[in-house]
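Can you keep this structure in mind? I'll have questions shortly.
One protein chain omitted, others in place.
For reference, chains read A, B, C, D and E in written order, and residue numbers begin at 1 within each chain.
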């Protein structure tokens, strides 16, 4: 993480702690976005109060697909980010 | 609130204070979502700068309906939550 | 800012500091909403991995237009806010 | 934004409470502005972006959208205060979103 | 909301950690409720607002929507716990959104 270079050990520890809280929160957000999205796209029948078989299997495929997408996007994101950093910052590099 | 069981009195007080701030914030969010939603659904005529009668009455019905929905959803949510807790946590219960 | 009247100098300074952090955050949010919106509206061709000329110029116009809209909305917002404050608060004023 | 949920006679607040209240008020104004931007650009700016400038129609639409957005805020907050008052002078902490906590 | 990502044997937490954990749990419940309101009103309440009251059909739809929303939450959390377990007993901190930090 380029911008973190200037921190001393104590500062890094403090930051580390906050980042762990943030990761927890990010995970929670990711989870609830996932649920909301898959519910929205897969559950449309409110004549019953239990999930239909096809709704459940749609949700399961949706979760799988969303996790795979996020993973792939995460990889590409890191690659692009690394490439940017290597160029010494977009603007400085010119 | 099941998970709060492990806190001592001082911890509960601290948590209580934070929850009050959070409730205030939740109320604000609820309020502004309500306004945004009812504005979006009811106000579509920008040939005037004052609300039309029918826009205003639509907004009023929208607010009423939204508050009643939230209340009903809150009751069902608590019931479901209580039911889950009674089953000793979904996963532990198996 | 009407409601800030009751704060002493130290309290104002503390608030000032928090507001600067908040402004930074608001700017970041504004920036990323801008990017998301213009990306959404202008970039729809994923048969290439580089921006098309017409996508780029659409994004540039979108950014311009969005900034001008925000500025205009900010002016009107302040006017309305000032007007409200002058009336001594909507409800108190009756 | 004291016009939204104004006044009422409360006990003297502490310093931290006053800062928190001022912060909450600023946050409220700021959120309201962000929603206004979101809502009114969606209502008034078509997403084709043929030109970089606001045209006359878009400008007027934005102005009216702000006026109507404030008017809706006033109506809704009056309505909610009226109902809160009916349920007995009550503090506003409750209602909707908050109701799920024991 | 311990039914969502329940249990596991962890070391005794500090006071601040316990408060933070309780706070996170409340936040989680509260976010889930807000999403439920958002999702179920969109699914069940048409945006015409012909009447101020909930009619029978809307009420029943809301009730079923809550039940299905919980059911989906349970299924999804079971699935994700199953997968986390497969990747080895692991702490849940990782996955998706968190993966981008070195």
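Basically, a residue touches a chain if its C-beta (ideal position, glycine included) is under 8 Å from a C-beta of that chain, and two chains touch if they have at least 3 such contacts.
From a predicted model like this one, the values you see are computed outputs, not experimental measurements.
Of the residues in subunit A, those that touch the hidden partner chain are 1-4, 6-8, 10-11, 14-15, 18-19, 22, 26, 29-30, 33, 38, 41-42, 58, 60-62, 64-66, 68-70, 72-74, 76-77, 80-81, 84-85, 87, 89-92.
Contact between subunit C and the absent chain runs through residues 1, 19-21, 23-32, 34-36, 38-40, 43-44, 46-51, 55-56, 59-60, 63, 67, 70-71, 74, 77-78.
The rule is short, and it goes like this: only the chains that are shown with their structure count from here on.
By the touching criterion, once subunit D is set aside and every other chain stays in place, the chains split into these groups: A, B, E | C. Taking the mean of each chain's C-alpha atoms as its centre, the chain lying closest to the overall protein C-alpha centroid is B. Per the C-alpha superposition, subunit D sits rotated 120 degrees relative to subunit E, a value rounded to a multiple of 5.
For this pair, subunit A with subunit C, the centres built from the Cα atoms lie 25 Å apart.
Residue positions of subunit A in touch with at least two other chains are not found.
The residues of subunit E that reach two or more other chains are 26-27, 29-30, 33-34, 37-38, 44, 63, 67, 77, listed in rising order.
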